[in-house]
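Note that one protein chain is taken out, while the other chains of the complex remain in position.
Chain lettering (A, B and C) follows the sequence in which the chains are written, and residue indices restart at 1 in each chain.
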Amino acid sequence: MSAPVHVALEMDQSWRYAAPAAMARFCAGLKERRIEALRCGGCGRRYLPPRPVCGNCHLPLADWVPVADEGRLEAWTVVHVPILDPRTGRMREAPYGMGLVRLDGADTTLNHFLAQSDPARLAIGQRVRAVWREQLAGAIDDIRHFEVLA
Amino acid sequence: MNPVAIVGTGQTRHARARDDASQAELVREAAARALEDAAIEPRDIDAVVIANMELFEGRAWPELWVGEAAFAAGKPCVKVATGGTSGTSGCIAGIHQVASGLFDIVLVVGFEKHSEGHTQTGMTLTDPYWDRAVASGAVGNFALSVSQYMAERGTTERQAAQVAVKARRNAARNPYAHLQMPALTVEEVLASKPLAHPLRMLDMCPQSDGACAIVVASGTRARKLNPRPAWVRAAATRHEQPFIGDIERRLATMRTLREAAREAYAGAGIGNPLKELDVAEIYEPVSYAELAWYEALGFCEEGQAGRLIEEGVTEMGGELPVNPSGGVLSTNPVGASGVIRVAEAALQIHGRGGERQVDGVRTALATGYGVYAWADAIVLADRP
Amino acid sequence: MIRESAIRIPFRYAAGGAGSRFLAALRDERRILGARCDGCRRVFAPLRSFCSSCGASPLEEIALGPGGRVEAWTARADGTVFALVRLDGADTALLHRLVGLPGEPRRGMRVRARFAAERRASILDIAGFEPEEGASA
Partner (left out) sequence: MSAGALRRPVYVSGIGESRPVPRDPRAIPEMVLEAVQAAYADARCAHTDIDAVVTASVDLLDGLTASNIAVTEVVDAVMKPETRISSEGLAAALHAAAQIASGAYDAVLVVAHAKTSMADYQGLTRWALDPIHVQPLGADFLACAGLQAAMLADGDPGAERRWAKVAAERRRAGNGTFLIPSSVEEILLSPVIAAPLREGMCAPLGDAACAVVLTAGSAAVRLTGVGWDLDSHALGERDLRRWDGLRRAFARACAVAGMDPRGMPIDLVEPSCFYPHEEEMFRAATAIGERAELSPDGGLFAGTAPVVAGLSRFAAAARGVRAGRAKRALAHGAWGPAGQGQAVAILQAGA
């Protein structure tokens, strides 16, 4: 039995991902600090992120409704383990806060970073507000993170 | 559905890194053991199903390379890939293929070699416009749902730690299990490294290299091959909406697992799962998930899961032992993990569980969990 | 709207029992190992841990080549030539590259493994197969 040998192969592939039309409109809105959700004509559920159909009713979505950049913290955690960011190939530094935020006007929640990373200062039910970046690129990380309102 | 049974199982020794075996050799190790257990030859296999998540190892169509290791060369073979449920869904695919009348014997093999890639990064390769920018891997995502579940049910960190201890204590009786920590204590779990509040290192499943196989046979063949075939009484699958934020209070509601279990129990004629099931092998990637699944699977009322673990109901020797194998908390090669649940449930009915055998098992449950809330439920029994 | 996104992940594949032995023999002994299945009377190149035909395992280790014949070749637009080479003593062909070609290769031509000067237990420890002395290309 010889010593185990390994074969190292580096994946470096890129993909051109087309955004669904609804996502493209949503991202254009972010550039103007505007958040919109799509409401299902069947069940009335207001979806973030926007998508082609409501999965529960299998109905196409077309009814846009405005959503605030403030909402309620529905779930939270503080992540302590760095992970390899697939977009940069570098480790994302820890610790950082993560939350599920139900923005006023939406029925689904948005997972995003939190400004706070101290468990003692985070609780379900807190009001939170988006902190926008100075330079807006039309992407979900135009929101730097959410901060807990006093 | 036509009568179908599991007549043989086989798995590899699972470990953090199986440097001694290639992916193909790992698959062969499990497949050969399953054939030996079922006392069949490679030529007896009519078709093969492979379960694996390709991006974890960076392979496209991995069945092309490893298929012949599963004795599939010159035979029908396809791959099933549905995240964490790949293994259970692969088993259900094999069950359907036999029940269709096309085949008498189908071999299902699930495998993963996490040591060869970057699984946490692989898991973030989801929606490029949404999830990828704010990804935190499986641990962070699970922790979010745990915070909701704890707030709603009053579950304590200590109760979750008891689940983690039970899993590792059971694993110590399973020679194949990855983590071997027979003397682990609740205090050690609570003192382990924080990963994502409130989850600690010992609340989480490991990442394992490993493979597991089952032999699925038609009714007539099953009776000849095994004195106690594990008959498939029912199998159900439910998938869910794509984003974590779509799912209302995920762990507390878990409508997919509830609905899959309801369908499987109805198909198997089970009214009271706690009393009528003799053993359960459930896919619990996190200690807290096992508690949430107790409720979704109807083992107890909502909010009573903590009591179940405190009173030892799900311990070996309890009313309904859960995960005598040590579960996913002790061994987690993702594509194999679901197959392991089914294999371990079948093993209990075969009466070949060795030191982890529960006495007098006639009815067993196996479940799968994947992506944010996909679920499989399979009921096996000693009678068709 | 289109977003281009790259995935950069390093993978490290275990060559396993047979693969490690095969690659180590390339590196340390400049030998190409194959496997003989007694049941099928078939000699495989490269070495493998089980027979893909009958499933038998383990298989007997056997040295092959280093000479052989080109069974088929194809050239890519960038000039890379891939070939299936039937090594002397083998019943199956090894996929590799042809190098040092004076002209267009042809089926049936004799070739011989050229080993890389620096070897690191990789299939590329064979730099390629080149025409044997005296073999016309």
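In this section, a residue touches a chain if its C-beta (ideal position, glycine included) is under 8 Å from a C-beta of that chain, and two chains touch if they have at least 3 such contacts.
All values reported here derive from a predicted model rather than from experimental measurement.
Judged over the whole assembly, touch between the missing chain and the shown ones holds for A, B, C.
Set against the missing chain, the residues B:Leu26, B:Ile40 or B:Ala99 yield one that touches it, B:Ala99. Contact with the chain that does not appear here is found for just one residue of C:Arg27, C:Arg69, C:His96 or C:Arg112, C:His96.
Of the listed residues B:Ala81, B:Ala164 or B:Leu347, the one in contact with the hidden chain in the full complex is B:Ala81. Of the listed residues B:Arg173, B:Arg255 or B:Arg362, the one in contact with the hidden chain in the full complex is B:Arg255.
Residue-level contact of subunit B with the missing chain is found at 1-2, 22, 46, 48, 53-56, 58-65, 67-68, 72-83, 89, 92-93, 95-104, 122-128, 218, 235-242, 255-256, 259, 370-371.
For subunit C, the list of residues touching the undisplayed chain reads 2, 5, 7, 11, 13, 15-16, 19, 22-23, 44-46, 52, 71-77, 80, 82-84, 86, 92-97, 107, 122-124. For subunit A, the residues in touch with the chain missing from this view are 7, 9, 11, 13-21, 23, 51-56, 58, 60.
Here is the rule we go by: only the chains that are shown with their structure count from here on.
Across the two interfaces under comparison, A-C and B-C, the one joined by more C-beta contacts turns out to be A-C.
Our note on geometry: subunit A versus subunit B, Cα centroid distance of 29 Å, whole angstroms. The centroid of the Cα atoms in subunit A and the matching centroid in subunit C are 47 Å apart.
Between subunit B and subunit C, the centres computed from C-alpha atoms are 39 Å apart.
Within subunit A, residues 4, 6, 9, 11, 15, 17, 19, 23, 27, 84, 86-87 each touch two or more of the remaining chains.
Shared interface positions of subunit C, defined as residues touching 2 or more other chains, are 3, 5, 7, 9-17, 19. Residue ranges on subunit A touching subunit C, taken from their complex, read 1-19, 23-24, 27, 84, 86-87, 89.
Within the complex formed with subunit C, the subunit B residues making contact are 17-26, 28, 32, 42, 57-58, 68-69, 71, 73-74, 113, 115-118, 121-122, 125, 128-129, 132. Taken together, the subunit A residues at the contact with subunit B in this complex read 4, 6, 9, 11, 15, 17, 19, 23, 27, 47-49, 51, 55-56, 74-81, 83-87, 96, 98-100, 108-113, 119, 124, 139-141.
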